[in-house]
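For reference, the structure is listed below as structure tokens.
== chain A ==
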Amino acid sequence: MHSVIQFLSTSWGVLEVLVAEGLPVTVAILAGGTVVAVVAALAAGLGRVSRIAPWRWLSTSYVEAFRGTSALVQLFWFYFALPRLGITLSAMTVGIVVLGLNTGSYGAEVVRGAIQAVPGGQWEAATALGFTRGQTMRRVVLPQAAIRMIPPAGNLLIELLKNTALALTIGLTEITFRAQALRSETLDTAEIFTVALLLYFVLAQGLSFGMRRLERRLAAGRDGYPGEAAAS
Partner candidate 1 sequence: MTWDWSYTWQIVPALLRGLVVTLEATFLGFAFALVVGLLWAMIRRGAPGLLRTAVVWFVEFIRSTPLLVQLFFIYYVLPQWGLVLSPLVAGVLGLGLHYSAYTAEVYRSGIDAVPKGQWDAATALGFGRLETLWRIVLPQAIPPIIPALGNRLIAIFKDSPLLAVITVTELLQQAKLLGAENFRYLEPLTLVGVIFLILSLISSRFVRWMEVWSEQAV
Partner candidate 2 sequence: MSKPSDGSDRTDTRERELPIVRMRGVTKRFGDETVLDHLDLDVARGEKVAIIGSSGSGKSTILRITIALEGIDEGRVEIDGESLFTMPGKGSDRVGAGADEVPADERHKRRLRERVGIVFQHFNLFPHMTALRNITEAPVRVLGLSREEAGARGRKLLARVGLSGKESAHPAQLSGGQQQRVAIARALAMQPEIMLFDEVTSGLDPEWVGEVLNVLRDLAHQDSEESMTMLIVTHQMRFAEDIADRVLFLDGGRIVEDGPPEQIFSAPEEARTREFLDTVLNA
């Protein structure tokens, strides 16, 4: 019993440190990375279905390159190898840009899949009414595709969260970095890593919850979705 209390009080101390010092950095990488990922995913996802060849080619190369290699290798390359070619970036920049691009490459496939899942009849109807391709995409297809993108996007968001831990290898003082630092100071490895895992778990559940709410809001009023619109 005594050791349980000991375990809990040490864990609390660990939690305080991880939350106070590591969490802000994790959130910063996550937020920045999300922005990069969304922009990249939209650009590349649309690019993959575009009729403009260079855009399509560029998108495909980007997607294959980033999906085909691991995030850790990418982080290392951008942080250690790129300076050799004359471009030196701060660790935070590398973390945000690289993890964002990595997630974005998977996101591009989600965007592409969702667009292609919108029934062809929608395109035909819009074209018959006189819409241009761009207008159709903006006003008819993307709004319908958007809701289909939310669940996989939620998963990718959690993958991004998990990847932020990799940033410790390029010196970013996020949660896992702090945990490692604590480990060298104290010997409470069990408490340290258990708390770290639980912290990530709670964050992941929070992200999932947020995404589900987002999905419900976007879907309000449609077939099969109760939502706010039908609540009256």
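Operating definition for what follows: contacts are C-beta pairs under 8 Å (C-beta built on N, C-alpha and C of every residue); 3 or more make two chains touch, one makes a residue touch a chain; residues count from 1.
The candidates were selected such that all candidates are chains of the complex that A comes from, given by their letters.
In this text the structure is predicted, and so the values were computed from the model without any measurement.
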**Request:** Could you sort through 1 or 2 and say which touches chain A in this complex?
**Result:** 1
**Prompt:** Can you name the residues of chain A that touch candidate 1 in the complex?
**Reply:** 64-65, 67-70, 72-74, 76-77, 80-81, 84-85, 158, 161-166, 168-169, 176, 179-180, 183, 187, 189-190, 193-194, 196-197, 200-201, 204-205
